[in-house]
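One protein chain omitted, others in place.
Chain nomenclature is as follows: A and B, assigned in order of appearance, with residue numbering initiated at 1 for each chain independently.
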Amino acid sequence: MNPALQAIVTIFIGVGGCVGYFWLSNQLLDKVLFPPRGPSAGRNINRANMIRPWLFLLPALAALGLYLAYPVVETLRLSLSERLPEGGYTWVGLENYRQMAAEPKFWEAMRNNMLWLIVVPAASTGFGLLAAQLTDRIGWGNIAKSLIFMPMAISFVGAAVIWKLVYDTRPAGQEQIGVLNAVWLTFDEGPVSFIVLKLLPALVLLICSALLVWGAWLLLRTVPALHARPGALALRGGLALAALWLGWALLSTIPPLLSARLPFGQPRTWLTIPFWNNFFLMAVLVWIQTGFAMVILSAALRGIPEETVEAAIVDGANPFQIFFRIKVPQIAGTIVVVWTTITIVVLKVFDIVFAMTNGQWQTQVLANYMYDKLFRTGDWGVGSAAAMVLMALVTPILVWNVWNARREMR
Amino acid sequence: MAGIVLDKLKKSYGGTEVLHGVNAEIADGEFVVIVGPSGCGKSTLLRMIAGLESVTEGEIRIGERVVNGLEPAQRDIAMVFQNYALYPHMSVRQNMAYGLKIRGLPKEEIDRRVEEAADILEIRDYLERKPRQLSGGQRQRVAMGRAIVRKPQVFLFDEPLSNLDAKLRVQMRLEIRRLQKRLGVTAVYVTHDQVEAMTLGDRLMVLNGGRSEQFGTPIELYERPQTTFVAGFIGSPAMNFLPATAEGGEVVLENGARLPGGTGAGRVRLGLRPEHLLADDGGPIRLQAILAEQLGASTLVHGTLEGTDSALVAALPGTRAVTEGEVLGFSVAPAQMHLFDGEGRRIG
Partner (left out) sequence: MSAFSITEPTRRQKWIAGILVALYALITVMPLVWIVMTGFKTGPDSIAYPPKVVFSPSLEGYVNLFTTQTRLTPEQIETLPPPETWYDRLVREREKTIVGPSRFGQRFLNSVVIGFGSTFLSVFLGTLAAYAFSRFKVPLKDDLLFFILSTRMMPPIAAAIPIFLMFRTLGLSDTRLGMILLYTAVNLSLAVWLLKGFIDEIPREYEEAALIDGYTRFQAFYKVVLPQAATGIASTAIFCLIFAWNEYAFAVLLTSGNAQTAPPFIPTIIGVGGLDWPAVAAGATLFLLPVMIFTIVLRKHLLRGITFGAVRK
């Protein structure tokens, strides 16, 4: 049969089945099981009304249970057992987890996942906030917003294809088709290259680390007032220390950056440069998510009462103070929503890594590691253990999100 | 402390002029209310004084300084906004201290001033709360506290009471007045509510269509309104306007009734305040009643001038039942008749 025709027939069967289920089950309930007639009519109506919701709910709950809830339980079981060569499974306890923890590739995936978790939400939210603030100040802001939002429309794998082209490399001497290499090859030892490739990045690093130190100072400044709550104190101290450490780490990359001898004139295979290639992959997701962050944050910024800004002007605040002390705190809730939404996306990330590097050259992430174990090595136990780790990482954000949604509902 | 001078102040948005040259001299320590219907430019005028709107033409002086080019923070003013504009993420204390902090005042000085203001406004108990935990009246006090800790030369109020319920509004009105007298700071207050304007202001500026119609004390505005607009805007219930003809020291109404008094000759509009109509069975002003509103202390009789379609309202003391169609007679003292020419300007 022609595939198109087959599809149409399938659709008819599907639609018919759905409507049929619904109509028949309601008829059964009203006419056969509990007809609203006879001596027990009142009781029958009550019974029918108690069962009716489940007619509406059952198909959806069954599908969700079968395809999402059951697999989670099953994954847990698989992660604690080993497949036998002759079929069947045997209980092995935490053996799979032990085996996984002994693999450097797993720890590489964990490290990369953590990097993704920090960098992508931070960069997307930061750029999004900046873009939102800037596009609100110009006449053609709405057009710019549509342009920046456009990558959001693109599937991850589509984005991966696009960026693979951007990062593409041909051997030296041949002509380059990747945009990045084409740009790279225009640099030489001259002063322009020095400014663009060394001075500017160094400045950006310097600013970032200054911001981090400033943030740490802000966190620590109010500590004496918090003596009553040890939990808040510890959290603040931890955050401040992390910020200081990150600031120092950024600062310490500046001297080697300035003194580095860059291999000008040679095309680079960007995706094989260890460690940094992670950032090339993250750029893809940041590229996609910035538009989302921008649109939502822009709406939030517009929702800030203009009067509070004017009051700040009368109070004598400068534009930076207005932005960071008046505007940003007022949209803090929205920033958190954006941040957690992107975090959930990051934990799902698989397509980009799979399609661009497949975890080679130290770009492994958990989802791809799991896929590798499952289909390359055929090791279902360890694969399931990896899946469980992934779920464990999502759980805190999930719980927090659900808790928030619940609180909002009340 | 300082007075304010507005000199031929104009404001245009694009090509449209919304303020057509406003002049005023506000004395040091004076409480001036700018009043007018919505869209008359009163908020714009206040925001120009604050520095939130640029000046298209003319000059604003605060004290001896021309402030046209100065940032709001350099003008030594404080402003209370319509929706209070409290920073929602800061506690009451932080809200009040923010402007002082930006100026780099020492912490002890900030604390001292915030607590002093909190005592004056009786908000000491809520200093650590966030604005959303406060009632409307409390927020209003915090907004005022934020203004007074700055110790500015000028207070600017932009319809600060419009979000409060009627009872609270009366109470806060009194408090604002008392506070301003106590601190002796020049204040400019914008409102569309003429009762608020009358009770608060040392002087009132009635603004209409971007022009100052009259600038004077409340009693001046009530007793000698210079235009029909001011006459209609000030006073409640609003003044009656009747078409009439002035001739030889008498005013002739549409239905031929003659009232002694008035100057000038020709077509005029006669303005009569409802409370100035004195019940007088044989009086020349004949009101054909439609209905009466009993307010307890007084009764408002709505109707028309007998034999015409011109609406006429009279305020009678006490309670008074009226049947529809009943004709009541009134007289009026010559000094309480207001005559306006065809352009709406006062005659005499």
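FYI, contacts are C-beta pairs under 8 Å (C-beta built on N, C-alpha and C of every residue); 3 or more make two chains touch, one makes a residue touch a chain.
Because the structure is a prediction, the values reported are computed rather than measured.
Checked against the hidden chain, the listed residues A:Phe34, A:Tyr97, A:Trp116 or A:Trp380 yield one contact partner: A:Trp380. Only one residue in the set A:Ala101, A:Leu147 or A:Leu218 touches the chain that does not appear here, and it is A:Leu147. Touching the chain that is not shown, out of B:Val22, B:Leu52, B:Leu86 or B:Leu161: B:Leu52 (per the contact rule at the top).
From the options A:Ala101, A:Ala299 or A:Ala332, the residue with contact to the chain not on display is A:Ala299. Listed residues A:Leu28, A:Ala101, A:Ala122 or A:Leu165: the one in touch with the omitted chain is A:Leu165. Counting over the whole complex, subunit A has residues 3-4, 7, 10-11, 14-15, 18, 22, 26, 30, 52-57, 59-61, 63-64, 66-72, 74-75, 78, 127, 131, 134-135, 137-141, 144, 146-158, 160-166, 168, 170, 174-177, 179, 182, 287, 290-292, 295-296, 299, 306, 309-310, 313, 334, 337-338, 341, 344, 347-348, 350-351, 354-355, 367, 370-371, 374-375, 380, 383-384, 387-388, 390-391, 394, 397-398, 401-402, 405-406, 409 touching the chain that is not drawn.
Keep this in mind: only the chains that are shown with their structure count from here on.
Computed centre separation for the pair subunit A/subunit B is 56 angstrom, with centres defined by C-alpha atoms. Listed in rising order, the residues of subunit B touching subunit A in the complex are 50-52, 71-74, 77-79, 81-90, 98-99, 102-103, 146.
Here subunit A touches subunit B in the complex through residues 305, 307-308, 310-317, 321, 326, 329-330, 332, going by the rule given at the top.
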